[in-house]
Each structure stands twice: as C-alpha cells, then as structure tokens.
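Structure record follows, encoded as structure tokens.
Other chains dropped; remaining ones untouched in position.
Going in written order, the chains are labelled A and B, and every chain counts its residues from 1.
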Amino acid sequence: MTIKLSALAAKLGLEYTGADRDIAGVNTLEKAGPDDLSFLVNPKYLHQLETTKAGCVLTSGSYAAKVPCALLSENVYMDLARVANVFARPQGCLEGVHTLAFVHPDADVAETATIYPFAFVGEGAVVGSDTVIFAGAYVGEGTVIGKGCILYPNCVVMGGLTLGDNVILQPGAVLGGDGYGYAQTPFGHMKIPQIGTVAVGDDVEIGSNTAIDRAALDTTRIGRGTKIDNLVQIGHNVEIGEHCLIIGQTGIGGSSVIGNGVVLAGQTGVPDNVRIGDGAMVAAQSGILGDVEPGAKLAGSPAIPAKAYFKAVGVCTPKLPELFKRVKNMEKELAALKAAAGVSDE
Amino acid sequence: MTIKLSALAAKLGLEYTGADRDIAGVNTLEKAGPDDLSFLVNPKYLHQLETTKAGCVLTSGSYAAKVPCALLSENVYMDLARVANVFARPQGCLEGVHTLAFVHPDADVAETATIYPFAFVGEGAVVGSDTVIFAGAYVGEGTVIGKGCILYPNCVVMGGLTLGDNVILQPGAVLGGDGYGYAQTPFGHMKIPQIGTVAVGDDVEIGSNTAIDRAALDTTRIGRGTKIDNLVQIGHNVEIGEHCLIIGQTGIGGSSVIGNGVVLAGQTGVPDNVRIGDGAMVAAQSGILGDVEPGAKLAGSPAIPAKAYFKAVGVCTPKLPELFKRVKNMEKELAALKAAAGVSDE
C-alpha cells in the first residue's frame, strides 16, 4: 500500500516538515529507500541520517532539523508502533469456522470468531468475539478465551483456563501444562496431580514455545499488560503482576510472586517461593537467590546489586590472576622485612 | 465434588482430629476456605495456621495440635498427592478414536485407547491400552507406546521410538528429533544422519516443549521414574538413569551419562561426553565441566562443590573491590616500610 505523507500525518495527528510525498513502507535508516519512512531514537545511529535514503524520518524535535523531511514525534517508539499499524497486514488467510476445525457441540464460539482447520475447541469452552484461533491450536474443555485474542498456530491452552481480552499467544506457546510437583516416596517420585488453573489478564502477549504451568492448587496468574518473550518457563502457582517484561529463556520457579512493572532480562533464573518487588530490574543471565526489594537493580548469579556486580565480576574478577601474583609478591617481601627486622614466625 | 472428611480419611487410611465435615476442594493455607482441605509441611508457613480459614489441615503430628481439625499424615506431600487424586479431573473431553484422527491402517491401537482429532498415528505404530493421544500429537511409524500413557496436545514422538507404560508427555514435548551432528568438510557442515532411537522407561514424565533427540547411533535413554521439566534439552545418545529430577531449561550435551537419582536444578548445563554419578545434586544455573562423583553436590559455572562455591562466589566475589583496595593499601605501606628500613627494589 502507499499513502501520502500528509494523509499519514493527519491520521496520526502529527506534524511533518518538508514536501509531501508517497510513503510505501517502513524500514531502518540503513535500508530504507525514497518511498520509505524510517525512524531515529538511539543517538548511536545519528550518523546514519547523513547517508539514509529514507523519504522521511520519524523522529523528535532536535534531530528533525537534520533531515529534509521529518515526521515529528514526542514518543518515537509509540508513533512507530502506530505507523507500523498502518502498514501491518495481519497474519492469516481465512475467516469463520472452517469445516476441518473441531468445535465441540457444547462449546460457545462467538459469531465473529475465526477457527482454522485442525484447531480444537473442547467441551464447554468459550471463544470471544473477533478472536482468531489458528491451525493446530488447542483450547481445552471449559477454557474461556476473551475478545480480540489471537492464538497462533500450534499453541496449546489446556482445559479450565481463563484468558482475558486481546491476549496474543505466539506459535507453540503452552498454557496449563502440569506443574512439576512430585512427592518423594519409597517407591519413587509420586506425581501430585495439578488441579489448579492459569489466569491470564487482558493485553498479555506470550512468546513462541513459552510454557506456563497450571497451578498445583489455586491459580498461576499473569497480570494485565505483561509481555512474555519466547521460550520462557513459568512454574506452577507463580503470580506475575501487571506490565512486566519477561525476556527470552527466563525461568521462574514455582509459587514465586513477581510485582508490577518488573523487568527480567534474558536467561534469568528465579527460584521457587521468592518475591520480587514492583519495578525491580534484573540483568540478563542473573540468578536470583531470595526476595528482591521494589525498584532494585540486580545482576549476576547469585544476583547482587548491578553496580556492585559489574565492579566485582566485570572489573575485578578478570584481574584475579594479577592480584594473586601481587599478594604472593608481598608475602615474600613481608617475609624478607620480618627477617631483616629479626621477627620470627611462631 | 464434595466428600465427607471421614470418608476421605477412610479412603486414604488416615486418621483425623476434630469434627467431621464436608470437604469440597484443596487449597493453600492462605487461600483455603472452610470447605477446603489445606496442608502444611514447610515450617516457613507455620504462622499461617493462625489465620487460615481451611476447614481441615493435612499435616504431621507436631503441627496437628495447633489446628482444630487435622488430617494426620507421616508423608504430607505423598498424602497431598493422594488427596489431589481424589479431587482431580483428568484433562480432556472425548473417548475412542475420533473420525478426524489419522490412524494408519497398519497401526495397532488398543481398543481402550483414545485418539483425538488431528492426532497422527503412523504405519506400524503400537498404542497400548488406556493410552490417550490428544489433538495434534504425532506418533511416527513403528513407534511403540505403552499402556496408560498420556500424550498431551501437539507433542511429537518421531518414528521408531519406544515408550514404556504410564509415560506422560506434556504439550509440545518433542521426542526423537534429529541429534545435532555434523561432519566438518571443505563444503561446510555435512549432516550425519541420526539413525538411532529414543527409549523411555515406565512412569517417566516429560515437560512442555522439552526436546529429546534421537541417538546418532544406538539409543538415547530415559530411565524409569525420571521426571523431566519444561524446555529441557537432551542431546543424542544421552543416557539418564532411574528416578532423576531434571529441572526446567536444563541442557545435557550428547553422549553424557547420568546415573540414578540425580537432581539437576534449573538452567544447568551439562556438556558432551561426561558422566554424572548416582545421587549427585547440581544447583541451578551450574555449568558442569567434567565427570561428577556419585553423591556430589555442585554449584557454579564452572561447577565446584556447592559449599566452596557459595563461599568463593557468594561471599568473597562481592568483596573483591574492597580486597583490591586492601591489597593496594598494603603495597603502599610495605613500600614505605621498605624505604624506612633502607631496603631497595632491585
């Protein structure tokens, strides 16, 4: 599609500089052509303004003067999202309930919902209006899916779960698999049936092949607006607050409680039964050991305050071989001094 | 469902204190209501006995006196499993072989097995009695699945594999994908066909989106009673013993041999070609470097004995910046003393 810059600006309520022109797409400064809109936020890429062929650059005031045509924004990422929405074409190529879908006669599927071939909707399940369930997705018995949700191909929502509105499950995401709970017995590990559920709030997005276990008892909860990346593991009875960012390959052990607005960077490990306070930020590959204060910034495994970590592990640890030499050297010198001073070791 | 406490106690062969009452569910001390049974094992939650609204608490002798109604147990987790079994309702809503399933005419499916729509059972595959194969699950040609197994939605068991009885595969688990094996050639990495298989013992459970590769040659083995959590990676030709616990996001490299009763905590990495002895326990996020003695307790990356790790990395490492200052200070003082003593550096 192509849209006039003037029309795009009007649609978004933004001003622009330079001459009006056709905009046919969105791309990075490096790769955009004369029909593309590009964007600039990170000063690291400022030098690319000089060489970009982009027809127009979405950016904030100070940078705008550097290009002949700018779309002016006070929150570039937000307006980039809005621009991309104009050019985005949703995934998929079917509408309605396909004859090769399985929809249990006692399921309740909204008229405006789309169910692809090979999708499964179990007994008593509810699928809200405008929700799209792609091929191979599974909705278990009694599960309630809200309005405007997207279940991408081959994701699984086991029975008895609840999803709010506008929830997005990327392909292969699994919600409501059994939690990992066994009793030690003389005959081996006895499975503790996982009779709880999972409840997912509105506007939650869950990444490809992520796994969120059902509670042993009660409910595993994902709060409104929280975004979970790919290949994340959420244990049984975990409670995650609102507007958190849980980044790729992070794992959270059973019954831990994560506050609101928490950021866990990639490959972080959170053990069982800890609490992470609101607004805490944890660096990539950290290993949390215990409760975390609200607003804390941690790094390392075991995790400590990020500044202390980067000083201790980032700066000091690589110098350890040198430190060992310095200490050894001092020991010799000290021994020599003691000898000279006539002090003997007892 | 609701059951009299007296009937529940009789069913489990346990005694109870206090008056008989209706029990309608099981929940945590914090969330249980007057119709719920709760439980207490961990003394960390002892204080919750004072405020819980649970109608009855499953617990061991010493705690039982603190509540008006207790169900008495000598292995609370085991009896919790048995109680949960009373209240558990298995997942699923269909029985028999569905007309939208694909069952190869030369497959051998037991009469009491259940095959959901969109499940695939290949040529020559065998499915044992009472086994349930959910929607979207794949059973390759020649694969033999035992009795009483559950293959949850979208799990994959490639061709030529063997699963024992009562095996549970959580959604999205993949067994028998090709191992990662390439020969270096002048033309790039040449794939070594993975012509081995996977054999899974009785009572094994495998978590959501976990991947267990087929052997290059011979067999990748998972021993009886071993429980594998979500998003675990098991390389080709790995052999895991009986009754192990392999926790979320752990990875085990090719041809490594894990003994019986081993515990690998979350996000642990085990390289290729090492042996881990019976009963070894490895802390979360550890990185194993070589063979591990039976009964060893390790932590860290690279992993060392857990006690030494917590002292060296947990206690000492964060104090390194201070240690560097102390050493620098001593160096100055030492130089001053040497000067005072008339000793010169050569």
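Basically, contacts are C-beta pairs under 8 Å (C-beta built on N, C-alpha and C of every residue); 3 or more make two chains touch, one makes a residue touch a chain.
As the structure is a prediction and not an experimental result, all values here were calculated from the model.
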Every chain here is the same sequence and 2 are shown, so how many copies does the full assembly contain in this file?
3
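Just so it is clear, only the chains that are shown with their structure count from here on.
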Rounded Å distance, chain A centre to chain B centre (Cα mean):
24
Would you tell me which residues of chain B are touching chain A in their complex?
26-28, 31, 44, 75, 77-78, 80-81, 84-85, 87-89, 91-93, 98, 100, 116-118, 134-136, 152-154, 168, 170-172, 203, 205, 207-209, 225, 227, 229-231, 242-243, 245, 247-249, 266-267, 284-285, 301, 313-314, 317-321, 323-324, 327, 330-331, 334, 337-338, 341, 343
Could you pull out which chain A residues touch chain B in their complex?
100, 102, 104, 118, 120, 122-124, 136, 138, 140-141, 154, 156, 158-159, 172, 174, 177-178, 180, 182-185, 188-195, 209-211, 213, 216-218, 231, 233, 235, 237, 249, 251, 253, 267, 269, 271, 273, 287, 301-302, 304, 308-309, 311-313, 315-317, 319-320, 323, 326-327, 330, 333-334, 336-337, 340-341
